[in-house]
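In this view, the complex is presented without one of its protein chains, the others remaining in place.
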Amino acid sequence: MEVLYFAWVRERIGLPKERVETTAETVAELVEELRAREERYALAFSDLSALRVAVDQELTDFDAPLSGVREVAFFPPMTGG
Amino acid sequence: MEVLYFAWVRERIGLPKERVETTAETVAELVEELRAREERYALAFSDLSALRVAVDQELTDFDAPLSGVREVAFFPPMTGG
Amino acid sequence: MRIVVQATPFDLGAEAAGFAGGKPGMGAIVTFTGVVRDNANGTLERMGIEHYPGMTEKAITQIAEQAKARWSLGDVLVIHRHGELRPGEMIMMVATASRHRKDAFEAAEFLMDYLKSRAPFWKQEITRHGAEWVAAREEDEDALGRWTPNQG
Partner (left out) sequence: MRIVVQATPFDLGAEAAGFAGGKPGMGAIVTFTGVVRDNANGTLERMGIEHYPGMTEKAITQIAEQAKARWSLGDVLVIHRHGELRPGEMIMMVATASRHRKDAFEAAEFLMDYLKSRAPFWKQEITRHGAEWVAAREEDEDALGRWTPNQG
């Protein structure tokens, strides 16, 4: 699946998106896999309460299932308007 | 003093304003004097709850004093905006 | 602050753009525009708006000053027409500018609620059957209660 990062999540991880092969069943499991990769991921995902997640471009929770999902995005709380 | 009428008050009385010589001490006393004049005044002032009054271009009540006043206006509730 | 009472049409686009421009400290601009609606039967030919020259500007200015005292506003604009208007024509507009959106929204609603019931305008619906004064709506009077909670 495609994993996208925005704002300071993108900056900490150092890229806007990447292709990730995973068997994670939920967003939370995917986060655990990413955290285990490298320090910059661990840093970006250190406080989930400061993060939001969208699955296939719909805001959702970290316990959302990933089966059949094509795109997951992580970002800080939005500041539009 | 000048007495002004607006909207259906103006239509019932048949004129937009007139000069009135009065010794009335309050708006209510002035209304009594006007009511006693003619049927069209009695009709216009038959229900004070349907009327509003401004004294010297400030909204006020029917018990407002008239000493030193130059202009009194009677009209229905406003419908601007 | 600018208060305009006039018979002629106003240009909403020019007014909105002019009001919003050149206010670098103001992050929020709200406008309200009132448009003459047709009546329920679709028979409205014109809307007549009578007003009280002399008192009108004074009353609107007082309402705008109350809004400025109550909210943090960078600017206020009120334009209100009188005379005869056709359905679809713009009757009036208010605009408010503030740092944050809450002040601009609340002040614009306050201005509208007070202009409806406290500025000396009277509307008359003119159809081919004649002219009829628009009755004040109880809910417009009730709307003022929102701004004076202690007095009901």
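Every chain is named by a letter (A, B and C) in the order it is written, and numbering of its residues begins at 1.
By our rule, a contact is a pair of C-beta atoms (placed from the backbone, for glycine too) under 8 Å apart; a residue touches a chain by one contact, two chains touch by 3 or more.
Computed from a predicted model, the values in this text were never measured in an experiment.
Participant: Can you list the shown chains that the absent chain is in touch with?
Facilitator: Spelled out, the missing chain touches these shown chains: A, C.
Participant: May I ask which residue of C:37, C:70 or C:129 touches the chain that does not appear here?
Facilitator: C:37
Participant: List the residues of chain C that touch the chain left out of this view.
Facilitator: 11-14, 16-18, 20, 22-38, 87-88, 90, 99, 101, 104-105, 108-109, 112
Participant: If the hidden chain were put back, which residues of chain A would touch it?
Facilitator: Looking at chain A, the ones touching the missing chain are residues 4, 6-8, 54, 57, 59, 73, 75-81.
The working rule: only the chains that are shown with their structure count from here on.
Participant: Count the C-beta pairs in contact for every pair of chains, then give the pair with the highest total.
Facilitator: B-C
Participant: Taking the mean of the C-alpha atoms as each chain's centre, how many Å separate chain B from chain C?
Facilitator: Spacing between the chain centres: roughly 26 Å.
Participant: Roughly how far is chain A from chain B, going centre to centre by Cα mean, in whole Å?
Facilitator: Using C-alpha averages as centres, the distance is 72 Å.
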